[in-house]
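All protein chains but one are shown at their positions in the complex.
Letters A and B mark the chains in the order given here, with residues in each chain numbered from 1 onward.
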Amino acid sequence: MNFFVVTLIKIVIVFAVFMTTLAYLQWIERKVLAHIQSRTGPLRVGPHGLMQPLADVFKLLSKEDLLPPYVNRFFYLLAPFIAVSLALTTISVIPFGPEVDIFGVRTYMQIADLRVGILFVLAIAAVGVYGVALAGWSSNNKYSLMGGLRASAQMISYELPLTLAIVSPLLLANELSFRAISNSQGGYYLGFIPRWSIFQMPFPQIFAFIIFMIAAFAETNRIPFDLPEAENELVAGFHTEYSSMKFASFFMAEYANIVNITCVATLLFLGGWHPLFPAPYSNWVAPILFLVAAGACFAAGARNVRRNDRRTFPFFGLAFLVLALIWTVAAIAIIPWLSTILLAVFWFVAKVGFLIFVFVWVRGTLPRFRYDQLMHFAWTFLFPVALINLLLTALFVALFTRS
Amino acid sequence: MHAHSVPLTWYLTLSVILFALGVAGFLYRKSVITVFMSIELMLNAVNLSFISFSYELQRIDGHIYSFFVMVVAAAEAAVGLAIILTVFKNRRTLQIDEVDSMKL
Partner (left out) sequence: MDTILFLIFAVVAVVCAFNLVLQTHPISSALSLIGVMASLAVLYLLLGAEFVAMAQMIVYGGAVMVLFVFVIMLLNAGSEKASTKAWFAQVAGLPLLLAFVGLLGFLIARALPDTRRVNFGSWVGGTAQEIGRALFTTYLLPFEIISVLILIAIIGAVVLAQKEIE
């Protein structure tokens, strides 16, 4: 089929899945935070609060869309536009799986495979600072200005350790495109240790992964680095003067940034869509995991704790059983392209989901850094450590790689 | 083939137009930050010219020169803005006409 038609179909699929993920990411965050804090989170709007994102969308849309008279109108309207459009663009270079052949159409599971894909993501992260800075400045409000400038200064300071932590696995993979980096992480050492970047000889990139995750928390303005937008510190930081749809844009941009940066971390460090142990055995992880989840749902539904749960948990159990059935079909490899797509997507989503869970887990656990502590940490600790990691990686690659 | 390609002279003409606009901003404007930004515009126009000629000669050297221009422009922007900050602290103005205490 024509390249444009195939790309258009991929764009529609990725966009639909991405927007749904963003909406339900908020549900996941609220539920996980709630269970960390020994409460239940959204429970009433739909079964276990699953309709909560929909209710939130209705609420945000029905709020009055203010345009305060004292703001600089062009920049006030431009800032959420920049933030959201850049955050949604990054997903177009993220590969979700290997090359797949559906009814004679060979295509990558990626919208666009740029030869300098990782630089594209860095460029978008660099330009994304303007959304925050302009939002703070155009609101004509000293709290917003302070919040905006602090957030932008934090983002550009942490871009340096982020970039250095990204360059280290690139030295091992010797490529800049995401597809090539993921492909270089296939295969297994000693038959069972995966060749992910964090395990890869000559220098396992475990330090680079930790530095990347810390810098990722700071880039996306999450706790423990979210002083610029904390509610009890600076009113609401740079999005104080925004209401309804524009506020929703900033929210969406923040969650989209979280998904983007965890996808980049998965591709660079955790091996993308490659499974944890070799192929025929790892196909069965997905059905077994779903069966265990279904069993847990049925068991929880049988206990007499909450009266409503006795009716809702069995439905979740059934849903997990259906998913287990689909992935069993994929594991048996009756339809080859379906099996490729489903298994690659399962491993990719499992790793990204785990990292998003770590993001929410850290939010529920750690207190906030003060601003000067944050900047001090970036420039005097994280940047030298990232630099030393890069030098050591380069040294080991130069000594131990035949090229 | 014709509709899918652009003569290289169009890129060079665009570079000339951007450079001329940079010169105009540099000579015409009175705010020191805008003057500085016109200098950056001129540097960008020259970068475009370097990359165009690199395409013409099918060599990578133009990209390297353009890279060096970018790095030097970044260093110059850092030091220049620090100087502007210091001048602003002392003179409280960003208009270059008003910083004239050394005029004869």
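In this section, a contact is a pair of C-beta atoms (placed from the backbone, for glycine too) under 8 Å apart; a residue touches a chain by one contact, two chains touch by 3 or more.
Here the structure is a predicted model, which means the values were calculated and not measured.
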item	value
Option from A:I28, A:M51, A:A112 or A:L149 whose C-beta touches the chain left out	A:L149
Hidden partner chain, touching residue among A:V71, A:V129 or A:A330	A:V129
Where the unshown chain meets chain B, residue by residue	3-14, 16-18, 20-25, 27-31, 33-34, 36-38, 40-41, 44, 47-48, 51-52, 54-56, 58-61, 63-64, 66-68, 70-79, 81-86, 88, 93-95, 97
Residues in chain A touching the chain absent from view	75, 78, 114-116, 119-120, 122-123, 125-127, 129-130, 133-134, 137, 145, 149, 152-153, 156, 159, 176
